[in-house]
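Sending over a structure as structure tokens; questions will come in a sec.
A single protein chain has been omitted; all remaining protein chains appear in their positions.
And then subunit A:
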């Protein structure tokens, strides 16, 4: 009986909508606004307006920004973007950010993979405590670690290098990757491991050839979240760098305090930092909730 009911047409929508509507009539009425659509439209408008405003400002000249108020750029200009993409002190910020973020993602994923496998498949002494300890690091406030990190990396001569920021960000990204990957791995049946071992695969060979392709989407999601959390973090990356590895985020804050006037360039820099997220967001759209909830949805 339950099979028949679950496949009933129109069953997927919320009960308020189902009541009188025939499937055919519904598709004809699809573009008439109902309550839900208005709510979503308003909410999305609220989300998009500030972003639109940033984009709007980035396409104006400074003179236009300061002289008057307009909802869209009158004299469309790409000069702000041009300035960022030609001035090394600006674009090196992006290069630096990308370097340490990539390093961090590679490090985090490669150490997290075997650990997540261990947590998902075996029980061993202290596993629960260890798993909890990892979580506390994901939850640790970066402000607590800012000063000790600064001293630690200065004393080992890594201050103002990309690897220092990459290592510092493993503080929250490794736990994140372990938790997310473990969430995906538990969905893979154990029989696959056992069959592979019976077939004579060694552990490394099984892991790389059979297991990793099975959780490819999980690795992708974990990598995306490592990338993202390292990309959005400012406090640690700013504290640990001064010139050579200065991230774009720090470059931006410094411009604000120094001149306080170059709004167009600032807005353009902001738009460019949103791009990496916006570019890949479509591919991870179904996993975003899972990633933010540490693989537990």
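Points worth noting:
Rule of thumb we're sticking to: a residue touches a chain if its C-beta (ideal position, glycine included) is under 8 Å from a C-beta of that chain, and two chains touch if they have at least 3 such contacts; residues count from 1.
Following the convention adopted for this analysis, contacts and distances are computed from a predicted model.
The subunit not displayed here is recorded in UniProt as "Carbohydrate ABC transporter membrane protein 1 (CUT1 family)", chosen from "Osmoprotectant transport system permease protein", "NADH-quinone oxidoreductase subunit J", "Carbohydrate ABC transporter membrane protein 1 (CUT1 family)" or "Succinate--CoA ligase [ADP-forming] subunit beta". Residues of subunit A in touch with the missing chain: 2, 5-6, 8, 11-16, 18-19, 35-36, 39-40, 43-44, 46-51, 53-54, 57, 65-66, 69, 71, 107, 111-112, 114-115, 117-119, 121-125, 127, 130-132, 134-137, 139-152, 167-168, 170-171, 174-175, 178, 186, 228, 231-235, 239, 249, 252-253, 256, 263, 266-267, 270, 273-274, 277-278, 281-282, 285-286, 288-290, 292-294, 296-297.
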